[in-house]
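Can you read through this structure? Questions will come right after.
Excluded from the complex is one protein chain; the other protein chains are retained at their positions.
Chain lettering (A and B) follows the sequence in which the chains are written, and residue indices restart at 1 in each chain.
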Amino acid sequence: MRITYRLMPVPVMAFLLATALSAQDSTELLNRMKAMEDRIHALEAEVQTLKGQPVAAAAVPPQPQPVAVPEPIAQPAPMEAPPFLGGAGGAAAKVLNPDISVIGDFVGAAGNHGGRATPSLEMHESEVGFQEVIDPYARADFFLSFGEKGVNLEEGYITFTSLPAGLQLKAGKMRAAFGKVNTTHNHVLPWIDRPLVTQNLVGGEDGINDAGLSLSRILPAPKGLFLEGIAQVFRGDSDGVFSATRRSNVSAVGHLHGYRDLSESTNLDFGASYARGHSPFSDGINQLYGADVTLHWKPLRRAIYHSFVARSEFIWTRTSVGSADLPAKPFGFYVSGDYQLNRRWILGARFDRSQRGQCLPTVPETTSACPDPSITPASFFTPVYSAVSRGNLPLLQDTGGSILLTYLTSEFSLLRTQFRRTSYGEGRTANEFLFQFQFSMGAHGAHPF
Amino acid sequence: MDTLSFLLAPFIASLILTGIHAYLGVHVVERGVIFVDLSLAQIAALGTTMAVLYGIEPHSSGAYCVSLAFTFIGAAVFSTIRGRDVRIPQEAIIGICYAVASAAAILAMSKSVEQTEHLKEMLVGNILTVSWYEVGKTAALYGVVGLFHFIFRKKFLAISMDPAKAEADGINTRLWDFLFYASFGFVVTSSVAIAGVLLVFCYLIVPSVGAMLFSARIGPRLAIGWTMGTVVSALGVYLSLKIDLPTGATIVCTFAMVLILMALFRQFLWRKAA
Partner (left out) sequence: MKNLLVTQIASIIVERSVERSRVEPRPAPNTRAIMSKYCSALAALLLAVIPAQAASKINVMTATEDLASIAREVGGDLVNAESIAKGYQDPHFVESKPSFLLKLQKADLLVVVGLQLEIGWLPPLITQSRNPRIQPSQSGYMDMSQFCQILEIPQGQVTRAMGDVHPMGNPHYWLNPDNGRRIAKALADRFSAIQPANAAQFVQRYTEFDKHLTEAEKGWDAKFAPYKGRKVITYHRSWPNFCERFGLVVVDYVEPKPGIPPTPAHTLDLINLMKRQGIKLILVEPYFDLRTPNSIAAKVDGQVLVLMPSVGGNKEVTNYFQLFDYDLNLLLNAFSKIK
């Protein structure tokens, strides 16, 4: 601290000197000025090493503040004459607390549910996020979700940002990079629910979400094209998708992500995904293949008023029993579009269709007549799957359509309504009206693209 | 400036919207094509975008003519789709037209830069900022359209309520369908420019749905629709100022609330009375 105070007059003097000098054109003076500047730098560097703070912050005398005060409260500068340089000393005031955000998600539903019941009113999920840089080499992100069934570590991982060769490593529990919807948190989705294909084939709301490692790298590509490869290894436990009975039952996910700017305001994002792990339905391997495309349009001059996003994802799965592949390969997809009409209104639509094996678990559960997968051993499903494979139990197909209207009250809260019509494979049709209030507090949550 | 004179122009504008849209809404709901207004408005927007892309000034009459021509093409498409083949619902084709027109407009806009970005602003209005000039122009325009519909009311109602019978009576349904959609497109395009798509949609659908709860005949339905529209407009504009909320959104919510109240009234009180 003391060194900082002693330093204060030096940059000020240098500054005054610099302005005074500009009129004259003497090289000697310039040299002297430069020498002084360099000395300041040397001293600043010393302060930096002493304080473990960036050089820049040294220009502002940080106010001693109790740790408990969370946000910067500006206090008058201790010096009189020169202008106060720097902001409210946020870096000093924040001390070392992580950025904390809380997102509430209140969902209501009305109408006939056709078999997949959701509560009429529900505090669906409250997500608490803690994010902070840990050290010069890594940062950490934690997302806890408080649902009606309890607390769940939705994601919690460390990201190593300073690896060589353009590599990035994440370790912890995370949503697998399988397509788009699987990586997306509930509050970032453009819909209230998740599409049928996710519910039937990719583990529903939680999706493929497991403890493991993720390594990614930006790949060399022709100019104008962005390519990123992601390879992930997980323990192999994801409800309804993978289950690990032995340590060797790890699951692997690979994702190739491409991106291209079509113009300043339009861009195309596309990806291919593959996931493989031990099947929860049989003593075999469950494999998923996915392809996704997203088109974004946002005119830069009117970015806050208009935008259009079209997205689509296609997913195939196949499960093998023992060594033989089953011929039943359920397939599903969705297509969706969102158009921002003006600053506050977004109009959206979605069409989705997905097949599923009869009596095989989906999330949320469709078929109450079948045993609960969470308490039933996987071996029970093996004959079911064999029956599916022999054609004795044909695949069922669900088809749904939704229209959505979103009202953004501000940057931090929204109200969304969704009218959803679904024809389930069993022959029932659901007409539902869903609504959602979403609100966030704390640090601005910036979302990856 | 006092509150009254500040809110007078938006209020008069919403009354004009109520007048024409409650009437057109009866037709639209009867035909089961409730998204046709969104679709036609988008087609008109595509027209203006194309005109600007080919170097015509956005506010000129040239651009207006192009947009009108596009609207008429849309009207022609919609008038031909009402066939006997019920396998493809009309609403689906209207939806596809909306999607195609939106996508084409976006593609066109991403081609050029500066001017088209401001274009959307021109096409989607905010009822609070409506000027007296716009109010006057719209009133005159809707007067003409309203008169046209009043003169030929029998034919228009016949093709909307019972197209099979109308055809049997020797009415050229294709021609009258086209005229309906063309005049409708004309109205919707202007309305969207002063009030925005969502508000126009509400003015079109909600009064007519509210009226259907209580009556099956056209006369009472129109009366109920107009009353409801007027009450909601006044209430919405007033509330928006009182609680300082965006006017368009407040009117939309007021519409929803009044509709729910009407439904409850119908459910619990109307039956007892009857």
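Here is the rule we use: a residue touches a chain if its C-beta (ideal position, glycine included) is under 8 Å from a C-beta of that chain, and two chains touch if they have at least 3 such contacts.
Keep in mind that this is a model prediction, so the values were computed, not measured.
Considering B:G146, B:G225 or B:P246, the position touching the chain not shown turns out to be B:P246 (whole complex). In the complete assembly, the contact with the undisplayed chain comes from A:M441, out of A:A117, A:L153, A:V188 or A:M441. Touching the chain that is not shown, out of A:D269, A:D292, A:D352 or A:D398: A:D269 (per the contact rule at the top). Listed here are the chain B residues that touch the chain not shown: 1, 3, 6-7, 121, 125-126, 128-131, 240-242, 244-247.
Even with one chain removed from view, chain A keeps its contact list with that chain: residues 15, 18-19, 21-22, 28, 30-35, 37-39, 41-42, 45, 54-57, 59-60, 71-74, 83-88, 90, 133, 136-139, 159-169, 217-218, 224, 226, 228, 257, 259-261, 264, 267, 269, 296, 298, 300-305, 343-344, 410-412, 441, 443-444, 446-449.
Throughout what follows, only the chains that are shown with their structure count from here on.
Spacing of chain A relative to chain B, judged by their CA centroids, is 39 angstrom.
Residues of chain A that touch chain B in their complex: 262-266, 297, 299-302, 305-306, 308, 310, 337, 339, 341-342, 344-345, 349, 405, 407. Of all residues in chain B, only 95, 99, 102-103, 106, 109-111, 113-114, 116-118, 120-121, 124, 126, 196-198, 246, 249 touch chain A in the complex they form.
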